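All protein chains but one are shown at their positions in the complex.
A, B and C are the chain letters, set down in written order, and residue numbers restart from 1 in every chain.
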Amino acid sequence: MKDLDSLRVAIAEFARERDWDQFHSPKNLAMALSVEVAELLEHFQWLTEDEARELDAETLARVADEIADVQIYLLRIADKLGVDVLDACTHKLEKNAEKYPVVKAKGTARKYTDL
Amino acid sequence: MKDLDSLRVAIAEFARERDWDQFHSPKNLAMALSVEVAELLEHFQWLTEDEARELDAETLARVADEIADVQIYLLRIADKLGVDVLDACTHKLEKNAEKYPVVKAKGTARKYTDL
Amino acid sequence: MKDLDSLRVAIAEFARERDWDQFHSPKNLAMALSVEVAELLEHFQWLTEDEARELDAETLARVADEIADVQIYLLRIADKLGVDVLDACTHKLEKNAEKYPVVKAKGTARKYTDL
Partner (left out) sequence: MKDLDSLRVAIAEFARERDWDQFHSPKNLAMALSVEVAELLEHFQWLTEDEARELDAETLARVADEIADVQIYLLRIADKLGVDVLDACTHKLEKNAEKYPVVKAKGTARKYTDL
């Protein structure tokens, strides 16, 4: 896929061909998204932070598949709700920049970051 | 943001300026992603499927913000793991197409879809 | 198990015998709990609300297993943190009763319930 919008269209076509629109209500898609994120989380649950930074190739390939599943369902729910994901992210980053101004003294990094 | 890669770079810069890289281990980011998805899910938990399709403007704006948060953390964890999200999605859609071939008889839509 | 405390003790013994205490930090257990809840959620994601009320025997048995997994990890994290689950629930129900007084006119049930 060359960009996010091509991906959005490909996913919609994939679902349409399989008659899956009937299941893809925003409520169900939010649940499915949640399930996929947990499958990603599962790979990290018993690892130390250092181990999680050094995944072996096989685990990394599985993690990449889970990242893809999250992205696919996220685009799908956004599409069904008429939300443009890139626009929403631009808007949210602007809000975050106001909420968390850059602190010059780096040692004071907030403990609870909200990216 | 004009595309996913510009967004990835903007997020990395945002975190760097705030000295947040120290918190952004893949393990922690997987947890943060999970928390953000739940904040999205929360908007739908008591709605009927029909209500969830007809969100009022205020709720939709909040939902768009949560979708953005999920996208931002997803790009962040992928970046930290060296995963290209669009490539991962292309690969995953190909696997899904093999796993779920288009069934000609549309009435036989699988109950449990794995998009 | 005859009660929650016997269950707590059995789980601690189970983990101790297998040398699993090393993995059972509160942080990791919170992640594991999250993964188990998603496995429960997965059974409901494509069902209508009515279908979810009428699970067949096989699905219900699987759902019961997932409920058990959530209960087991919940007791485990509470134990590791020194939290008495029944006391915490009693306290929380009291707080909820103050936050959500019984409304005499039943038609005014709050849309967003926080049990």
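By our rule, contacts are C-beta pairs under 8 Å (C-beta built on N, C-alpha and C of every residue); 3 or more make two chains touch, one makes a residue touch a chain.
Just so it is clear, the model here is predicted, and its values are computed rather than measured.
**Student:** Please identify which residue in A:Met31, A:Ala64 or A:Val83 touches the non-displayed chain.
**Tutor:** Missing-chain contact among the listed residues: A:Met31.
**Student:** Could you pull out which residues of subunit A are in touch with the chain that's been left out?
**Tutor:** Counting over the whole complex, subunit A touches the hidden chain at residues 30-31, 34, 46, 48-49, 111-113.
**Student:** Taking the full complex into account, what residues of subunit B touch the chain not shown?
**Tutor:** The list for subunit B reads 23, 28, 31-32, 34-35, 37-39, 41-42, 44-46.
**Student:** Tell me, which residues in subunit C touch the chain that this view leaves out?
**Tutor:** 1-4, 7, 10-11, 14-15, 17-20, 22-28, 30-34, 37-38, 40-41, 43-44, 47-49, 52-53, 55, 60, 63-65, 67-74, 76-78, 80-83, 85-86, 88-93, 95-97, 100, 102-103, 106-107, 109-110, 113, 115
Rule of thumb we're sticking to: only the chains that are shown with their structure count from here on.
**Student:** For subunit B versus subunit C, which are copies of one sequence, does the interface use mostly the same residue numbers on each side, meaning over half shared, or is it different?
**Tutor:** Since more than half of the residue numbers are used by both chains, the interface counts as same.
**Student:** Could you give the separation in Å between the centres of subunit A and subunit B, each centre being the mean of its C-alpha atoms?
**Tutor:** 2
**Student:** Report the inter-centroid distance (CA atoms only) between subunit B and subunit C in whole Å.
**Tutor:** Result: the chain centres lie 25 Å from each other.
**Student:** Give me the residue numbers in subunit A that touch at least two other chains, ranges are fine.
**Tutor:** Residues 23, 28, 31-32, 34, 37-38, 41, 44 of subunit A each touch two or more of the other chains.
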